[in-house]
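For this depiction, one protein chain was excluded, whereas all remaining protein chains were kept in their positions.
== subunit A ==
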Amino acid sequence: MMFVVRRLMLTIPILLLVSIMTFSLIHMIPGDPARVILGQEATPEAYQALRTELGLDKPIVEQYFSWLGKVVQGDLGMSITDRVPVSELILQRLPATVELTIGTFIVAILIAFPAGILAAVRRGTWVDYTSTFAALGGMSIPSFWLAMMMIIFFAVENQWLPSSGYVPFSENPAQNLMAMILPCVATGLRESAVLMRMLRSSLLDVVNMDFIRTAKAKGLNEARTILGHALRNAMVPVITTSGLMIAGLLGGLVITESIFSIPGFGRLIVESVFKRDYVTVQGAILVSAILVVLVNLVVDILYAVIDPRIKSGKGAGE
């Protein structure tokens, strides 16, 4: 419990740092926000009025602290271009991305585990080579290309699955799941490659350890040795990779989201950058940072669950 509290306390300086960096970066992008928002139709009066309205005429430090002051009170501000609270925008966009992340992760695990275990157990055989080859292929294929090919094959040529049409799960679960299959598989295939390679090498390390030899000497069969003893010990690096993967997916599914027209969190950030809606960018990145911190916390807790030695300070795999 103390561990969790300590970790949570540590997030405060991290988030402050993130907010300062985001704030400075977005103000460093060339092109005045008022100019971008007004576009070619701007009159000089409208331009000045908008600058004042957005507080752009104030010094940057003052702008930062007035923003921070509100954030501390739980107010992420009002989107400059959409005129709705940023928190509302984020809540609108987050569920789709969380669902996509979970779906992607499930696809990745369903592929990576069988393939990784097989490749490790049947090391040096055609099984190993084939899955290694497939994994390298999966890592090298850009996800937008794969996504487009899947749309053409599954939606255009054969009309088996919809090419877009996301609706929230609460609105229409069946349609939601149908629309989620292609995007989850398109990103999941790629992520599975990374997980599979990690699982394979981690298992190979463990398989050669003494306790596995002991287990086998006791007469345990292969399946029980691998699934019951080796796999659990091989999990720590896999969980680390998964954590990084999930944290990355939560903010980084922009391409999948735009190809499949899913109103996700990644797209919100990118669109807001283009629109110079920096109030939304700041809010969204802050939330993104919180999510990353939380995922890492969960990963740390999972370490302890998987390997009790970690809690007592001893290293894993000893």
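The working rule: contacts are C-beta pairs under 8 Å (C-beta built on N, C-alpha and C of every residue); 3 or more make two chains touch, one makes a residue touch a chain; residues count from 1.
As a convention for this text, contacts and distances are computed from a predicted model.
J.: Considering only the chain that is not displayed, what protein name does its UniProt record carry among "NADH-quinone oxidoreductase subunit F", "Dihydroorotate dehydrogenase electron transfer subunit", "Peptide ABC transporter substrate-binding protein" or "Ring-1,2-phenylacetyl-CoA epoxidase subunit PaaA"?
T.: "Peptide ABC transporter substrate-binding protein"
J.: Can you say which of A:L15, A:V36, A:L56 or A:L204 touches the chain missing from this structure?
T.: Spelled out, the listed residue whose C-beta touches the missing chain is A:V36.
J.: Give the residue, chosen from A:I259, A:V279 or A:V292, that touches the chain omitted from the document.
T.: That would be A:I259, which touches the missing chain.
J.: For the chain left off this view, which of A:D128, A:D205 or A:E271 is in contact with it?
T.: If we include the chain that is not displayed, A:E271 is the one touching it.
J.: For subunit A, which residues lie in contact with the unshown chain of the complex?
T.: Given the touch definition above, subunit A has residues 29-33, 35-44, 46-47, 49, 53, 79, 81-84, 89, 92-93, 107, 110-111, 113-115, 117-118, 121-122, 127, 144, 148, 151-152, 154-156, 158-165, 167, 172, 175, 178-179, 181, 185, 221-223, 226, 258-261, 263, 267-268, 271, 275-276 touching the missing chain.
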